[in-house]
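Please find one structure pasted underneath; my questions will follow.
With one protein chain removed, the remaining protein chains of the complex are shown where they sit.
Chains here go by letter, A and B, matching the order in which they are written, and residues are numbered from 1 within each.
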Amino acid sequence: MSGFLSIRNLTVRLKSGVTILRSVSLDVAQGQVHGLVGESGAGKSMIGKAVLGTLPRALQVTGGEIWLDGENLLALPHDTRRKRIGATAALIPQDPLTALNPSKRIGPQITRRLVDILAWTRSDAEARALELLGEVQIPDPARVMRSYPHELSGGMRQRILIASAFAAEPKLIIADEPTTALDVTVQKQILRLIADMQVRHGTSLLFVTHDLGVVSKVCDTLSVLYAGKVVEEARMHRFFMRPIHPYSRALLAATPTYLDPTGSLTPVPESVISAVEEEVRLHDVRFGT
Amino acid sequence: MTLLRAFLIRFVTTIVTLFGVAVIVFVVIRVVPGNPIAMMLPPGATDADIARLEEQYGFDKSIFEQFLIWLGGVMQGNFGTSISLRQPVSDLVLGRLPATLELSIVALFIAVAIGGALALTGTRYRDTKTEGAVDVTAGMALSIPDFLWGLILILLFGVLWPVFHISGRISPSLNIDFSTNFYLFEALVRLRFDVIADLIGHMFMPALALAIPLAAIIAQLLKQSLKETMHLDYVTLARTKGYGENYVITREALPNAVLPTLTLVGVQFTFLIGGTVIIERLFSYEGLGNMAIDAVINRDLPLIQGIVILFALLFTLVNLFVDMLYVILNPRLRHA
Partner (left out) sequence: MRDARGEVRRPIGLRLWLSGGWLTLLVLGALLAPWVAPKDPLMQDLFLGRMPPFWVAGTEPGYWLGTDSLGRDVLSRILYGTRLALIVALVAGTLTCLIGATLGLIAGYYRGWPDRIISRFVDIWMAFPPVLFAILLIAVLGPGLVSIIIAIVVIDWTRFARVVRAEAMSQGAMDYVASAQVAGRTRFGTMLTEILPNVLPTIVALLTLEMGIAVIVEAILSFVNLSISTDSPTWGGMIAEGRTSVHQAWWVLVFPLITLFLTVLSFSQLGEGLKDRFDPVLR
């Protein structure tokens, strides 16, 4: 299948030579939610960063293609690419406490880019921001627009970031562990909010998380990433019924909420990990890394 | 409530500091072995003449009594009479203060402009040779004190390529009547561009000499702070919104990076003002510092006393101003 966002054989390396992503391919279909699962350090956040062009300076893309809306981003000149991303994609970041500029009021943080990049009028942008803040269920949006980030709670700030992500009606949103930094009670509300907003706006969503339980609630398809490599790509239903890859099976067994909410946690067995590592090693040999 | 408390503590420590400065200067200059009064009089003066003058200036009393008399005068705004110039100290000192203030403020502007530009350039081209060049430049500029920069500038722009005046504050040939001693400010208000050009021609080198070390500190601190800010999530988020590097640095990172450097720059600015003493001497600039050195050489005790207290007051005010600016610029404190 070929999606709205289609990543083909993406390879990312540290400048020192260590490979972070090994020939990663995945697709996010139009209007669908694709989960990207893996343990921390597997490189899942780097995929999102590679798409958005915000990889840390020490990392570089050494191969592959990133197709967004029929255009290979990696083939575009730097400035064109940045503007294309700004107009068609958006990010819901992980930590709402650090993702808002502490020296600016909330209003401009949502409206500025609409005016600067997309050439909206100020009043249109402000009306849009008010509307969206209402949509993400923020009480008294007009007052919040005038507030500074430190005056708001973490949950509020995440709602604002969600509203801001949807402000320009992007066709793709990348949510990078959007609930990890929040309280458990707030997590559920935010998750439901993201899912609702996605359905209402028909946006394609790449949902990056380490939590299979979360994926099971919001995603249509998913990819499992291990050590910088996609080990399984599947539709949700099939994945949870018949996971193919041993690492996927182990991951499922280690997730208490889905198959057996009362059961004990089963750690990923050593044998599985060594098997996957062997596979990754073989891959490296094959692709000459 | 806490703000009021902080203000009161601040006020008390300021008074203690100024009092301490006064005591130290008083004690230090009164162990002078030479007799300043004897130096003032012609060689043939009798002991009676000396005694009369000593009484007039109060030098016949004990240090403690002298201090109390002086303090009593200060409370009424009377800082005594200069021995060498025979005018009230407050008139002399306030007459020279504008020259030093103008010099310091022009130097501050130059320092912020150069230092800020270096910091922004270093951040824009971080982890490249350009950043390395900024680091080396700032490191060199910082290790050389203002006095040496002044001499180097005299050689460069006074001798090798004589474009600036190397001494004085204004060309005597201009012959213009100022109603205040803030020449530059007054010339700006009156839009006398010829006078402004002449004043800047005199002021540029001393101001630049004072500014270079401060510019280097600003470049180092601000660049450090900017680079740390550039890793934060809101900067990354701004990038995904389609903003370019220049916008991200100046609009997203800069306002937050300025705050942590502000307090340190404030302290460094007081060092800059302290540097005017020797720089004014070097460029024969008619300011407070130049007068201070003359006062020391002439053993003019009341004048020294007045100038040192004024400097101390100036330093305290700068620190107070910086603290207020910090509160104004920081939204967290502004609403607290």
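Quick note on the criterion: a contact is a pair of C-beta atoms (placed from the backbone, for glycine too) under 8 Å apart; a residue touches a chain by one contact, two chains touch by 3 or more.
Just so we're clear, the structure is a prediction, and the values are computed from it rather than from any experiment.
The hidden chain makes contact, of the residues B:F204, B:Y243, B:F269 or B:F311, with B:F311.
Seen across the whole complex, the unshown chain contacts chain B at 13, 16-18, 20-21, 24-25, 28-29, 31-33, 127, 131-132, 135-136, 139-140, 142-145, 147-148, 151-152, 154-155, 158-159, 166, 267, 270, 273-278, 281-282, 289, 292-293, 296-297, 299, 304, 307-308, 311-312, 315-316.
Rule of thumb we're sticking to: only the chains that are shown with their structure count from here on.
Centres computed as Cα averages put chain A at a distance of 53 Å from chain B. The touching residues of chain A, counted against chain B in their complex, run 52-54, 57, 79, 82-83, 85-87, 89-91, 93-95, 98-104, 113, 116-117, 148, 150-151, 161. Chain B makes touch with chain A in their complex at residues 127, 232-234, 236-244, 247, 252, 255-256, 259, 329-332, 335.
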